[in-house]
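Worksheet for the structure shown next.
Here the complex is missing one protein chain, while the rest keep their positions.
Entry: chain A
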Amino acid sequence: MLARSTPAAIAIQVRGLSDRAIAWLFITPAIALLLAINIFPLIWAVYLSFTNFRANRPNAEVEGVGLRNYQRVLNDPDIWIAMQTTAHFVFWTILLQTAIGFALAYLIDRKFRGHAFWTTVILIPMMLSPAVVGNFWRFLYQPQIGLFNYIVSFFSGIAPSSFEMLGSVTLAPWAIIIVDTWMWTPYVMLICLAGLRSIPDYIYEAAEVDRASAWRQFWSITVPMALPFIMLAVLFRGIENFKMFDMVMLLTGGGPGSTTEVASITLKREAFESWLTGRSSAFAIILFVAVFGLANVYVKALNKVKQR
């Protein structure tokens, strides 16, 4: 059935407006809102990034500083460490979430008895608020009363209070990766499941006729046809995890020391604790360009895969 447009005659009768005018009438508030809360702040941030403005000194004279803020951000070793920390999180969370998410989707797609129930159970973590998840896992990781340490202790024989997931320099990054993977693997699973369900049955039937083994079917049919969906999941999770803030803040606050201080936390400290507004704007623009650039390159690759 074709979608019906507003008959021009009616529009003219009611307001004397054309379809195009009515369309603009409806779209304009949304565009105005978008400009006000997205585009204007972005342009304003670009402007601020070239100044010495500090939000806690509104009376001070604002002076242009050229590229100094960008130069300082790019030459700050602490910021590069934060970028490395971010890259570490993005790499491991994507790797784990994609591998586990795809495996779960593959299992769920088999449609075993009770698969609908287990799908719902698996989806629960991603439906929770990050604030709830963060606090919940803080308790689980507590070395004296936390369940996580007791489970590890049960299997390894190591005393529960002898290691601290959130207080140890080596374990804290993994503590966050575990939580993020627990929470967002179901999301990847859902996208992968959509990909698997989109593969027509006749392709497998043809492979069966050709006596292709299950392994061959998996590598030659399932993976290539689900690949665009997997890549889409990687794109979404990559962008999200590049901006990761809430979970890290709730679990470690960036510590111990600066071990888990990802770029977004450094940005928050610069902008709202140190009040270096100009410099933090420059940092935000650099992050934006990095994510935007990488995402564009990735989307081009994704399109090539889709067109194969």
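Everything that follows uses one rule, which is that contacts are C-beta pairs under 8 Å (C-beta built on N, C-alpha and C of every residue); 3 or more make two chains touch, one makes a residue touch a chain; residues count from 1.
One rule holds for everything that comes next: contacts and distances are computed from a predicted model.
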Per UniProt, the name of the complex member that is left out, chosen from "RNA polymerase sigma factor", "Extracellular solute-binding protein", "ArsR family transcriptional regulator" or "Fe-S cluster assembly ATPase SufC"
"Extracellular solute-binding protein"
Among A:L166, A:M183 or A:L196, single out the residue that touches the unshown chain.
A:L166
Quick one: say which of A:T181, A:T252 or A:S281 touches the chain that got left out.
A:T252
In the full complex, which of A:F236, A:W275 or A:Y298 touches the chain missing from this view?
A:W275
Touching the missing chain, which residues of chain A?
55-60, 78, 142-144, 146, 161, 164, 166-167, 169, 252-259, 269, 272-276
